[in-house]
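Excluded from the complex is one protein chain; the other protein chains are retained at their positions.
As written, the chains take the letters A, B and C, and residue 1 is the first residue of each chain.
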Amino acid sequence: MMNADLLISVPYTWVLALSGVLLAIGILGVLLRRNAITIFLSLEIMLNSGTLAFAAFAMHFAAIPGMEATALNGQMFIFFIIAIAAAEAAVGLALFIALHRLKGSIDVDRANILRW
Amino acid sequence: MLGTLWLIPIVCLVGAVVNLLLGASGARKSAITIVGVGSVGLAAIASWVTIWQFLRPSTGEYEAIVESYFTWIRFNSLEIGFSFQLDPLSVAMLAFTTLVGFLVHLYSVGYMKTETDRGYARYFAYLNLFMFSMLMLVLGSNLLVLFIGWEGVGLCSYLLVGFYFDKEFSADAGNKAFIVNRIGDLGLLFAIFVILNVFGTLEFTELFGLLNSYGAAQQYGGAMTVIGILLFVAAIGKSAQIPLFVWHPDAMAGPSPVSALIHAATMVTTGVYLVVRCNFFFQLSPVAMLTVAIVGGTTAIFAATIALVQNDIKKVLAYSTISQLGTMFLAVGVGAYIAAIFHVIMFAFIQACLFLGAGSVIHSCSGERNLRKMGGLKKYLPKTYWTFWLAAITVAAILPVSGFVSKNAILTKVFEAGVTDLNGFGLIFYLLWVLGICGAALTGYYMFRLVYMTFEGSFRGSEETEGYIHEAGWTMTFPLQVLAFLSVIGGLALGFPGRLFHLKGTSFIHSFLGPLVLASPGNGVDEGHSLAFGLEWFLVILSVAVALRGIQLARRWYKKDPTFSEPNALAVRFPAVHKLLFNKYWVDEVYDRTLIRPVHRLAVLCWEIIDVIIIDTFIVNGSAFVTQLTGDVLRFLQTGRVRNYALSVALGILAIAVILW
Amino acid sequence: MTALIFLTAAAIAIIFAVVAVVHRSPIMNVLALVGMFLAIAMVFAIIGMDFLAAIQVIVYSGAILVLFLFAIMLLDLRRVEGIGEGGVFQLLLGCIAVIGLGGAVVFAAARLSPETGAWVTGAEYGTAYPIGRALTGSHLFAFEFVSVVLAAAIIAAVYLARRDR
Partner (left out) sequence: MWVDAAVIGIKLVAVVGVLLMTVPIMVWVERRGSALIQDRLGPNRVGPAGLLQPFVDAIKLLIKENLIPAGVDKLLFVLAPTIALVVALSLFIAVPFAVDDGLELVETPIDGFIVAPDLNIGILYIFAIASLAVYSIVLAGWGSNNKYALLGGIRASAQTISYRLAMTLSVVGVIMAAGSLHLTQVVTSQSGVWLGFLPRWNFLIQPLGGIIFIVAAFAETNRLPFDLAEADSELVAGYHTEYSSMNFAAFFMSKYIHMVTSAALITVLFFGGWQIPWISLPGGWMGAGLSLGVFSAKVVFFLWLFVWVRWTLPRFRFDQLMALGWKIMLPLAVLNFLWVGVAMASGILT
């Protein structure tokens, strides 16, 4: 990983494809699992697929001479997504603990007071 | 009192308001009388003084005075002022209206004595209000002010006809009068709109100026006919001509002085006044003139035939009024405006006198109206008898009396129109002349049938009512005498046919009203002596002879033979004709079946189908049902489970992606 | 060569992701996720964004998942129900959504022109230097704001999880 003339032979579309697959898996987890922690995990996967997509396009724009600034912005976004994900995780888990205390379990279907 | 024309109507209005207040606060009859009669008396005096001032500069040339008080409507270019006008025509109308009005007020003091205080106050309030609107109508200088008066008069006729509102029949009659009048008023309203649209002004003077120019006929040709017809529709409604006369006989349900003042003297003649006032429209459209003539002629003969067999004293007089009005419109139809106005004035006095006479007869027979239950009242009501007899003579137009003067003037004019082939309809005018002569004969017959049935022979009523019969007080007999006197000599004074006796110059009334009439380009001033001298005398003698024949027939059947054997025999021989005439050609029933019932059925139909079915069930309840349905359906989406919502979000995004892609 | 490494890292990431989603024991889910994040970090490194790779490992697997682990241990979740047990209706539509959305991105990727970017960026590209300058330069406000957000999150977490006295 010499940082000089870095020859990336990996096309950015592959990275994008990977992020698509991860997104699919994340959504699968969110929709089909019942316990809150796993849903939250798959949410993290989806977030990560987002960062990957940003990375892919950052890589793509870095290759275009005039667009270095956009590539940099892409990376900034990744950085902030990770930061916000951390904050979100903290609050989310606190929420699930409260939910567990309230409902005795973190089965998401239990919290259905808004039912008709 | 020039310059304060507004004082005359306002006095009557004040009288009406005060009376209403007095009625409400339960004042005594005497106070109400003073206010009621006093106010009209004041108005009469004020108007006579104004007339005297108007006539004083007898240079023969009387210029119209227009007093405008304030701008009523200002709408960008259009500006209609509230103003009164005093010109020969309005002077004529003003004169006899205030005079007859005052006399009827005086008469009704005695007539309404038996009423309760409240009713008495209410009666006088309405009567004063009527005088106010009548004066507004007469004095108005533009069609809109006239329209106020027009509506006011219709309203008061409704109020007064329906005065005995506790009796079901009079309430219906009032209603009928008002509705039929309203149909006529619609015509006037449209006429006003059209005039505004075409000429941009409603002032009579300005309209007269616009139309007096030579080219007017070509320039406004088509509009003239339309306006003429519309104005005539209004006149039909108000003066009870053929299609809209049904309300007039029923209006007899009101108290007799009301019938005398409103349904005989003043209101019904306003139709003629309107047509004469707007003569410039009719002069320029031969078609309108013709329709007026035809309708007038046919109404005259039509009403006369019905009057032959009526047994109710007031119904006979009602039909005689309608037939006289018919002849007036016939006169207007042939362009004899001044003759028509002259007849209006004479007719006002005559019919008022007849109706008041009938009123005193009914009053004395304690409400009895059927001719067959009266008779031989000559000895009980001497004054009523001879005033009634005199008025009957003038109606029948026998030689020396004024009724003759005005009626013959009209008939000669009609004949003359026939001779000069006025705007090409000469033949029709000959026919109308013939109808006029027959009408004159019938008038003579039914008037004297009425006179003989009530006053001649023996009393056919019950003994007990016979005991009560007594001459009424001076308040009732004095107006009768004045009216009788006026109706006899009035005609001679105003319109003596100097021409018949080789006197040069025209009668006073012709010279007085002459300049008002638009000189129709076609046939020159209507005073033209196109008829040969001998021919005129022949016409006069013919009509008088015909009238005398009618009277003689009536005398033979009703005076000589107390059992009326011959007319009854005649009725038996021609039962169909008798029944047809007696039931007024079933006009009311026809109207009922053709107009009223279908409209009623339509209304019921609308109610059942549109209202009940469409609106109630479909729209109102329907929408409620739909919302409730969707509510139920959508309710199941709210499962309360977070995962379902996440699923719908995902599917939503997918849908958007698909759409965008 | 790097392509080969990328494919292996991608495969590892996908396998770990699937395990993280499917496995019935939450602890295993978390561990699988750690593995996935490491694989993703490798992908980042291969692409040249090594600073972000390090950040990813430190923040995600180092901090967030430890938090998850603590939460799971606190709630003592041994075995929870598997995937797809929330009703067939949810399962079917879920699969449609998954295939749809995932497919959409992959399809988009396939359509884009996959030119292999042989680009020369020198030290500028992925290292910490440009990102550091950007963070303290143009994105300073965002950087400070994130710190505020994190503080708020901490307070929120403490408040929410506190046993209400």
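Simple rule for what comes next: contacts are C-beta pairs under 8 Å (C-beta built on N, C-alpha and C of every residue); 3 or more make two chains touch, one makes a residue touch a chain.
Since the structure is predicted, the reported quantities are computational estimates derived from the model, not experimental observations.
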Which residue of C:Leu69, C:Ile99 or C:Leu112 touches the chain not shown here | C:Leu69
Contact set of subunit C toward the excluded chain (per top definition) = 1, 27-28, 31, 34, 41, 50-51, 53-55, 57-58, 61-63, 66, 69-70, 73, 123, 127-128
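To be clear about the criterion, only the chains that are shown with their structure count from here on.
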Dominant chain pairing [most C-beta pairs in contact] = A-C
Please work out the Cα centroid separation of subunit A and subunit C, and write it as a whole number of Å.
-> 5
Cα-centroid distance, subunit B relative to subunit C, in whole angstrom | 100
Determine the centre-to-centre distance between subunit A and subunit B, using the mean Cα coordinates as centres, and give it in whole Å.
-> 96
For subunit C, residues that touch 2 or more chains besides their own | 86, 90, 93-94, 97-98, 101, 104
Subunit A: positions in contact with at least two other chains | 27, 31, 34, 109
Taking the complex as given, what residues does subunit B use to touch subunit A?
-> 635-636, 638-643, 646-647, 650
Of subunit C, residues touching subunit B in the complex = 86, 90, 93-94, 96-98, 100-101, 104
Residues on subunit B engaged by subunit C in the complex (per definition of touch) | 641, 643-644, 647, 650-651, 653-654, 657-658, 661
